[in-house]
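Data first, discussion second: the structure below is written as structure tokens.
The complex appears here minus one protein chain, its other protein chains still in place.
After this line comes chain A, so read on.
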Amino acid sequence: MRYLPLSDTDRTDMLATIGAGSVDELFRDVPEEARLDGPIRGLPMHASELSVERQLTALARKNVPASDAPFFLGCGAYKHHIPASVDHLIQRGEFLTAYTPYQPEIAQGTLQVLFEFQSQVARLYGCEVANASMYDGSTAMWEAIGMAGRITRRNLAIIHEGVHPHYVAVARTMAKFTGTSLADRAPQLSADMQIDTLLADIEANSPSCVVVQYPDILGRVTDLQPIADAAHAKGALLIAVVTEPVALGLLKSPGEMGADIVVGEGQSIGVGLNFGGPYVGLFACREKHIRQMPGRIAGETIDADGKRGFVLTLSTREQHIRREKATSNICTNSGLCALAFSIHMTLLGEKGLRQLAELNHARARVAADKLAAIPGVRLVNDLFFNEFTLELSVEARPAVHRMVERGVLGGVSLGRLYPDEAQLANGLVVAVTETATDEDIDALVQALTEAVK
């Protein structure tokens, strides 16, 4: 057993020091009838590195990685190129195998990274402050709704139709148990984002917050300022959700357009697809609300010599101090993914992020133009970043599988995301990033042409 350093001699010597006759004596508080006699049945005995690698590699080979096919899936998780140095650096043992920086004097590496990460996120989102990351975008959105409830002392959240349905599902789960009400609608398969309906909903109620995704689940983009103004006029906060952070290299930030809390998924920058996790939730807000912000926060201070240093701060909001009075029960962050995000963002810098965003948008435009020319395919929204929606002449779910038969992962069907909404069944959401080549786009055009026949 290669991971266990004690030898049998060590064990015997240590038992003698302890004054125990056997290891079982150390388990004497466990009632006899609850103890297992012998190893767990069914589970094989320990296995060599070669053997385990062989077994799990065989499982991995049953999947089709995004890099092995023309690939156009988005809807909350995006395939981007990650520079090699990102994974190299996060695998340094001092980052990879460190713990929560509870002893700041010997955790300055992690703490400075978190401070830099917070600064990057705040600027990207156009906010004053950010936290040290959340589990993912969906849980970050729920926490933002909870935070808006604490600030406004109201319990109705109005959710725009364009918010990711799984994010809404998470909010619905939590709302059931916390007395929060949610008002949400399914989207229309249309370029019209029904903003007038949203403004009317805000006007007719006194919500704690209004939640808008930017760009939204269909890839549509709208100016958030009128929504922010309407929300503020009713004493509500505007929460903006960003599932594709690369978009903010090209688009105005939500903070700039009046959002009070901006949350989202950071996976696009530095973190792989990973079948849904681990991801990295981003969370930023106005400085005046910092004490209601959930999650960990790194802050600047000085040490006994007057040197600048960093610590975890404002922890009086947290569970280990306040127990049942804590602002949330979150105990961890997504530290290593935040590190990956921060390294990738440092490599990009402002210049690289803008170029990457422009390239994403340009690739998507090329694809959208070609796809819209296919008979039986209509481009739903002409205003988008790197993701847009097509209305097919056939149901999109079977079309996706027909494209797989032709070796193309051609998009996410709205029927999968909204199984109960018949009017969305022909909708296909296509994401095109910098990784899509001309050949990939041509393969998609070919596969979709055949799939809608």
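What we mean here is this: contacts are C-beta pairs under 8 Å (C-beta built on N, C-alpha and C of every residue); 3 or more make two chains touch, one makes a residue touch a chain; residues count from 1.
Going forward, contacts and distances are computed from a predicted model.
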"glycine dehydrogenase (aminomethyl-transferring)", "Sugar ABC transporter permease", "ATP-binding protein" or "Cell division protein FtsQ" - which is the UniProt name of the missing chain: "glycine dehydrogenase (aminomethyl-transferring)"
Options A:A186, A:L199 or A:L250, residue touching the unrepresented chain: A:L250
